[in-house]
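Structure below; questions to follow.
Removed from the display is one protein chain of the complex; every other protein chain stays in position.
Coming up: chain A.
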Amino acid sequence: MKIELGEWPVTGNAVDSTGVELAIEARGLVKRFDGFTAVDGVDISVPKGAIYGILGPNGAGKTTTLRMLLGIIDPDAGYRRVLGHERPTDVARRIGYLPEERGLYPAMKAYEAIGFLAALRGVPLKEGRRRGRELLEEHGLGYAADRQIRQMSKGMAQTVQLLGTLVHKPDLVVFDEPFSGLDALNQGKLERMIRALAAGGTTVIFSTHVIAHAERLCDQVAIIAGGKVPFAGPVDLARDRLRPQVRLETRAQDGPWRAALPADVRHEGAFWHFTLPETGVEPLLRALIEGDAGILSLSIERAGLHDAFVAIAGEAAAKALEDGEGEER
């Protein structure tokens, strides 16, 4: 059944064209601030249980998009449905959110802070505090449960807030730049935690300006630049936007085999780099062998997400993304 935008039922789970149940469905989201269009017609479909990345440079509209999906701000135009509800605030108890600007009440003890965040999401305070102690124990911070947040290191406080985001066992977890400010060790921990959440059936959506995180973790990504989403879908699909790259090492430097190489070929050191011709690998191999190239090695590599990002979002967005990654490092 085809359902037109604006005519959807208020509640009920959305499904995509392949019948996959969606945790988040957004169509044509627009947000303007003082005449500036921060988000311009964003479409996103996040399957249930997926790890979904919103990838883009700083200022691309990631945070504004997430805030609209969470109901913190309302879109000026467009439609969203989160966990089957048009108003995300109706399902706030089933959502966990870690904003980029993290913070807790400094005078609260660690287990109290987790209990408070749980209470905000509908868990009785006593139960929230009990779970807080449990979670701190599980994550090696049991010894600091009674320590005030102001007495903790930044990393410890961030872990406490992360646990507070998950304490009410949400169905959907939204992280805004979760790796920002974490050291490599904690980034690794967080990646494992995200994978564990998804393995347990929780949908995870996070924004990032670091391609490596999205590439390692995500099933699907939305590439966002200048408030628009030129691509949203599986990571493999993004990579497949580019033809595979061939890396060839030959004994012969010249000969009839050179005619088999495409126009975009470049020679770097001992290697020839070029895009795999549309005709495929077999005709290429045959031409190289028959042309006496003397193949020493040949590898075919799928395009990385970075190359896909450049191809999809453009050089300027890629440059901004790289600048952001540089800042992060």
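Following the convention adopted for this analysis, contacts are C-beta pairs under 8 Å (C-beta built on N, C-alpha and C of every residue); 3 or more make two chains touch, one makes a residue touch a chain; residues count from 1.
In this text, contacts and distances are computed from a predicted model.
Asker: Can you tell which of "Phosphoribosylformylglycinamidine synthase subunit PurQ", "Ethanolamine ammonia-lyase", "FtsW/RodA/SpoVE family cell cycle protein" or "ABC transporter permease" UniProt lists for the chain that's not drawn?
Answerer: Listed in its UniProt record, the absent chain's protein name reads "ABC transporter permease".
Asker: Would you indicate which residue among A:A50, A:A92, A:L166 or A:V235 is in contact with the undisplayed chain?
Answerer: Per the contact definition at the top, the residue touching the missing chain is A:A92.
Asker: Would you indicate which residue among A:V30, A:I73 or A:A212 is in contact with the undisplayed chain?
Answerer: A:I73
Asker: Going by the touch rule given at the top, which residues of chain A touch the chain that is not shown?
Answerer: So the residues of chain A touching the missing chain come out as 33-34, 36, 38, 58-59, 61-64, 67, 70-74, 89, 92, 95, 97, 99-107, 116-117, 119-122, 125, 161, 176-177.
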